[in-house]
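Only one protein chain is missing from this complex, and each of the others stays in its spot.
The block that comes next holds chain A.
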Amino acid sequence: MTTIKPPRARRARKAGRRHPLASVALIAIGLLFTGGAYAAFSTSTAIATTDASSQQTIAQGEKLFAANCATCHGLSAQGSSEGPSLIGVGAASVDFQVGTGRMPMQMQGPQAQKKPVQFTAEQTAALAAYVASLAPGPAIPAAELLDGAGDSANGAELFRINCAMCHNVAGAGGALTEGKFAPAIENVSAQHIYEAMITGPQNMPVFNDMNISPEDKRDIITYLKYVEDNPSPGGLALGSLGPVAEGLFIWIFGLGAIVALTVWITAKSN
């Protein structure tokens, strides 16, 4: 502003106004801001959607819902013969199902399968905000419960007692009836593990806060992250599947190698 007014100060004008690279710099700054803001926004939505539950976000979620989910879950999420009602399932449930790619479901089957995620974090947050606005339900957990810095020994014990019968002691997954299964928990984010526990997706039971307290859930996540981050002390874990993998290994590779060596030893020299 001040630089425009006096025509006298030519030197100052020349120095302050319209450097040849000014427009480039301006565009660069502008892009940086938008990009930075977008990045900050998209990372922050994954953790805290509270600020995203504005009326605008909810409206956006409603639109996404009508376009992608309503076919099975009904236009107002009341459910239909194809899919259950989503009233009261809460933001945590939506974040888990959509955030792991299980929803929208690719095909009807014994249970929804994990697949590449179809929505951006922002869209997922909008969908979650919309479903959460219908009725109160489990919310997306706070970040301090997901840090994986709890008591792994307590978590391991709780995991063995409550989870291992379906998911296997090392979280390698297991079979259920009629083609259903408990998936492997390796490389699942702490947030999704927590949400699975409080919402009970697919065939999983709900472990509410009366059953396993939030601190205990944090411990369970701590244990799972410990197993994930620390390689098996004994060497390759063979999928952590237990004696079946070990038996197959010794028959195919162990005895296979030995038999090859017996053939070598008794081979006639040429």
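One rule holds in what follows: a contact is a pair of C-beta atoms (placed from the backbone, for glycine too) under 8 Å apart; a residue touches a chain by one contact, two chains touch by 3 or more; residues count from 1.
Heads up, the rule we're going with is that contacts and distances are computed from a predicted model.
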item: Chain not displayed: protein name in its UniProt record ("Acyl-CoA dehydrogenase", "Cytochrome bc1 complex cytochrome b subunit", "histidine kinase" or "ABC transporter permease"); value: "Cytochrome bc1 complex cytochrome b subunit"
item: Sole residue of A:A59, A:I87, A:L145 or A:C166 that reaches the chain not shown, by the stated touch rule; value: A:C166
item: Residue in contact with the excluded chain [from A:P20, A:P116 or A:G234]; value: A:G234
item: Residue numbers in chain A that touch the chain omitted from display; value: 110, 152-153, 155-157, 160-161, 164-170, 172-179, 181-182, 223, 226-227, 232-238, 240-251, 253-255, 257-259, 261-263, 265-266, 268
